[in-house]
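Each remark here refers to the structure printed beneath this line.
Just one protein chain is left out here, and the rest sit where they should.
Which chain is which? They are A, B and C, in the order written, and residues in each are numbered from 1.
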Amino acid sequence: MRFHAQTQYVLHAMSKTAILPIDVQFGDCDPAGIVFFPNYSRWMDAASHHFFVSCGLPPWRAIESLPGCVGAPLLEIHTRFHTSVTYGERIEIHTRVEEWRGKVFIQQHRVTRGDTLICEGRETRALCLRGSDGRIKAVPVPDFVIAACTQRADASTDKELP
Amino acid sequence: MRFHAQTQYVLHAMSKTAILPIDVQFGDCDPAGIVFFPNYSRWMDAASHHFFVSCGLPPWRAIESLPGCVGAPLLEIHTRFHTSVTYGERIEIHTRVEEWRGKVFIQQHRVTRGDTLICEGRETRALCLRGSDGRIKAVPVPDFVIAACTQRADASTDKELP
Amino acid sequence: MRFHAQTQYVLHAMSKTAILPIDVQFGDCDPAGIVFFPNYSRWMDAASHHFFVSCGLPPWRAIESLPGCVGAPLLEIHTRFHTSVTYGERIEIHTRVEEWRGKVFIQQHRVTRGDTLICEGRETRALCLRGSDGRIKAVPVPDFVIAACTQRADASTDKELP
Partner (left out) sequence: MRFHAQTQYVLHAMSKTAILPIDVQFGDCDPAGIVFFPNYSRWMDAASHHFFVSCGLPPWRAIESLPGCVGAPLLEIHTRFHTSVTYGERIEIHTRVEEWRGKVFIQQHRVTRGDTLICEGRETRALCLRGSDGRIKAVPVPDFVIAACTQRADASTDKELP
């Protein structure tokens, strides 16, 4: 148990972090004047794609060594909302991979406005290919993907959340 | 000129009308408490699909006599907004084909709440196939599509807008 | 601990269930041809409102005995996705209150297509009023709200999930 927690921590520390800024629009907000929460899911999905592109990877469907790749569909999302945001404000989504777990990985998205944590989400995704029989199945995430998303030990200047 | 106008009128009168009800949700509304207008475009697109299905046609991509059909993408939209709607209200979208014009057709959507006209939109669409060279091109709307969307002369009981 | 679990179960069993049907549209789907998942959050929010209205309650902001009520904003969402849905399909959202916990309650949404479970979400919400000082604070959910959402012991014919 304790070992597992340590492993998680180490992987967590090693992931690169990508930051996606969002300018919240009038139309993103509901009659209470605050962001309608499904928009956070929309932005986290954008941040998930943005993370991998920022790590230098092609879009999932364009990875030649993964023929038939359909992407990394969601298995599970979990989001905690701490405070609200309104239009005219800028937020940032800080995205990293929290854990690689075989065919599955967990992305963490921290949404901030300045120093304030707005909400925090975790997405569990599986890397999926369409086989020659037309069926979609999850496959282990290849090492080159994990390597691209991981900071080198000496990369002390990489962007990091405080 | 005058002849053209008459033709238009006749075609207009002959189109079937399909009605799509929409229950306006909290999340469809903006900080002013009224429907955020891009939702009307979203609903009109749904109403366009709903119209053809209501006329007994398969979805565009499933029409066997139109191999490679990619649907009827939009060329132009034009909407006039008369009054606003808020959540908890039910609206209806009354959709017909106003004009068949070769490869192009014009759909009219009248959005109503009870007897009140909320907004009125026109969409110009082209029926498109993907050819064997991979390119998309517009094709004339086949007669069987037009026939399916047209009321028979004796169909006096078909649903009609007042 | 055991007592708490029992209480949960009893409350769970006693909640009314409201069913919101959704016809999935072309525009709800992404380039993979399946529902873009933030739409499930949007529909679950609609289902949350629909549940309370179906239980005979006014909209949150119109409850006279809760002056200044701003509704029941989300604290947390958790959704597990089991299989995908495409356009032209009808799904249903089966919504109940799983637990009342003072100022907080948990709504469960089971999204089904026929007998297939598509996804299952839990929303944690807090009932909030705006005080005379302009600040928003959570308040205990009043008994009349809980009563309205609860099946009478003899209401054996109420709609229930199988």
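By our rule, contacts are C-beta pairs under 8 Å (C-beta built on N, C-alpha and C of every residue); 3 or more make two chains touch, one makes a residue touch a chain.
Not measured: the values here are computed from a predicted model.
Q: Out of B:23, B:45 or B:92, which is the one that touches the chain we can't see?
A: B:45
Q: Looking at B:63, B:77 or B:129, which residue reaches the missing chain?
A: Residue touching the absent chain, from the options given: B:77.
Q: Identify the residues of subunit C touching the omitted chain, counting contacts across the whole complex.
A: Within subunit C, the residues touching the omitted chain are 26-27, 29-33, 36, 38, 86-87.
Q: List every residue of subunit B that touches the chain not included in the displayed model.
A: The missing chain touches subunit B at positions 32, 34, 36-39, 41-42, 45, 70-71, 73-81, 84.
Q: Write the list of subunit A residues that the hidden chain touches.
A: Residues touching the hidden chain, for subunit A, are 23, 25-27, 42, 45-46, 49, 53, 59, 87-88.
Note that in this section only the chains that are shown with their structure count from here on.
Q: Suppose every chain is reduced to the average of its Cα atoms; which one is closest to the average of all protein Cα atoms?
A: The most central chain, going by mean C-alpha position, is C.
Q: Since subunit A and subunit C are copies that touch, just let me know if over half of their interface numbering is common to both, same, or not, different.
A: Since more than half of the residue numbers are used by both chains, the interface counts as same.
Q: Provide the C-alpha centroid distance between subunit A and subunit B, rounded to the nearest whole angstrom.
A: 38
Q: Counting only Cα atoms for the centres, state how far subunit B is from subunit C in Å.
A: 33
Q: Just the number, please: Cα centre separation of subunit A and subunit C in whole Å.
A: Taking the average C-alpha coordinate of subunit A and of subunit C, the gap between them is 27 Å.
Q: At least two other chains touched by the same residue of subunit C: list those residues.
A: Within subunit C, the residues that touch at least two other chains are 42, 45.
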